[in-house]
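Here the structure is laid out as structure tokens; the discussion comes afterwards.
The excerpt is restricted to a subset of chains, each kept in its original location.
Which chain is which? They are A, B and C, in the order written, and residues in each are numbered from 1.
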């Protein structure tokens, strides 16, 4: 049954990232197999896989909390995931602009620079 | 034209809260008329009024950032606004549950207690 | 097997709080049964129940992170739990004093006031 939670998580990640990105993420198991299991089974299997909110709306939550807490090293990953599950570039910019009013301009400026760079690399 | 920005902001607030709540909010002008003007003209007129994201999605952003930054004194206001612009009680609970994974359980537990109390008072 | 995770979590909570406190905590299920399940099965069953660190050391982590993130509404609960799993009043004061250097005096002062009040109520 633990396997089920992991597999559910894995199937959600498949909707959010390419197989290459998943492989890269899974390097975590070489540091801590338990933590990797927890990320997939809990983070994606128990949380993202829940009904009640679309993956698109879940990525609005994720982008907002990353910007608010200044966790910029994971912003590129989730900007790409957000685009994959259905948010547009313009919606992502809108999220960042609203964050300017709610978390202040310094973090919003940082986020917009990262978004600009991700969007440019995708052209 | 500044008047336009204020009026645009006012018309957005009207979609989010009752006239009584707006009156209560506007007590801020007795402390600082400039700050009140800025809240309405910038926060609601320049930001919430923008196209590109529905008010419903904007409230997902707001609830998430309030929980992430621990700004719990304004959570009740925005839970009520979120319900008014179209989020369901269940969607609000889902936002909080996803926040547990992203900002940790202490803040999520606090938010869920506030949500529970708001929902109960509305029965 | 999910039952196992919940039961494991429940058995850990039993070591940390009195039955009355557990009953109070479990009111969460009236707001969101899923979130309550997640708190017990994941937070206590998957995390606190892990080998590799004593409950005493885990409470050092918890007190420190609550103080650092300013989550003071849950500090009393964990000060009481910390005493129950083996930390002394003096060790808790030391944790707060070290936090003063690492998170600044405002949060440390707030934490020390809460600790002082908990210790006084226990006399």
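Heads up, the rule we're going with is that a contact is a pair of C-beta atoms (placed from the backbone, for glycine too) under 8 Å apart; a residue touches a chain by one contact, two chains touch by 3 or more.
Everything numeric here is computed off the predicted structure, so don't read it as measured data.
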| item | value |
| --- | --- |
| Oligomeric state of the whole complex, in copies, if 3 are shown | 6 |
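Criterion: only the chains that are shown with their structure count from here on.
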| item | value |
| --- | --- |
| Copies chain A and chain B touch via same or different residues, half shared test | same |
| Whole-Å separation of chain centres (CA-atom averages), chain B against chain C | 30 |
| Euclidean distance of C-alpha centroids - chain A vs chain B, Å | 23 |
| Sites on chain B at which at least two other chains make contact | 93, 97, 100 |
| Chain B partner contacts - residues on chain C that touch it in the complex | 28, 30-32, 34-35, 38-39, 43, 65-66, 69-71, 73-74 |
| Of chain A, residues touching chain C in the complex | 1-2, 34, 38, 42, 46, 50 |
| Touching residues on chain B, where the partner in the complex is chain C | 70, 93, 96-97, 100, 104-110, 112-113, 115-116, 119 |
